[in-house]
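Note sheet for the following structure.
In this view, the complex is presented without one of its protein chains, the others remaining in place.
On to chain A.
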Amino acid sequence: MDRERFFKELRKLLGQLSPQEREQIFQYYAEIIDDKIEGGMSEAQAVAQLGTPHQVAAKILEENGAAPNSGTGSGTGSKVLITVALVLGSPLWLSLGIAALALLLSAFIVVLALLLTAGVMGLCGVLMLVPSVLLAFREPAAGLFQVGCCLFVSGLAIPFGLGSYKLWGALCRLVDTLIKRLRGKSAERRTAQ
C-alpha cells in the first residue's frame, strides 16, 4: 500500500476525531514513514510496518474509548446532531434549570430571614429587659412575668441564630458540590473527545 492510500483509509476510519487531532496523527505517522524511508526502506515497506489502517485506527481510538468508524458519517455530523437536540430540548432543561436556581435562591433567602428573626428577637428581648425589671419593682407579679418573657424571647434567638448559621454552611457546601460535579462532567466530556 502506498502512503496516500494508507492515509486516505485512515482518514475515513478516524472520522469521529476532531480535524486537529487527525492532522496531528497524520503528521506523526508521515514523519515516521519519512524517517524509515531515509533509513533505506521503500515507501511500501515503511507503510506496511505500521500495520493495516484498521489496526492503526483501532489502537488510536482504544485510547479515546471508541471504535473505528464503519465508514459512513463523520464526527462533525454527530456534533451537529447533539447541538440541535440541545436547542430543541432547551424549553425543558432551561426551565428546569431556572426552577432549580430559583429554589436554591429561595433557600438562601429563608435562611437569611431566620437569621434576621433571631437578631430581632434577641434585640427585643434585651431592650425590653430594663423596663420589665423596673416594672417588677412596682408590680412584682407582672414585672417578673415580663422579665421571664424577655429572657425567653432573647433565649430563642440563640437556637434560631445557630440554626441559620449551620443551614447557611450546609447550603454553601451543597452549592460547592454541585459546581464540582458540573465541572467534573464537562472535564470528562472533554477528555473523552
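Side notes on the structure shown:
As a working rule, contacts are C-beta pairs under 8 Å (C-beta built on N, C-alpha and C of every residue); 3 or more make two chains touch, one makes a residue touch a chain; residues count from 1.
Here is the rule we use: contacts and distances are computed from a predicted model.
Of the names listed as "Ion-translocating oxidoreductase complex subunit A", "PadR family transcriptional regulator", "ATP synthase subunit b" or "Carbon-phosphorus lyase complex subunit PhnJ", the one that matches the UniProt record for the absent chain is "PadR family transcriptional regulator".
Annotation: of A:18, A:42 or A:55, A:55 touches the absent chain (contact as defined above).
Across A:27, A:42, A:95 or A:177, the residue that sits in touch with the chain not pictured is A:27. By the touch criterion stated above, the residues of chain A touching the omitted chain are 25, 27-29, 31-32, 34-36, 38-39, 49-51, 55-56, 59-60, 62-63.
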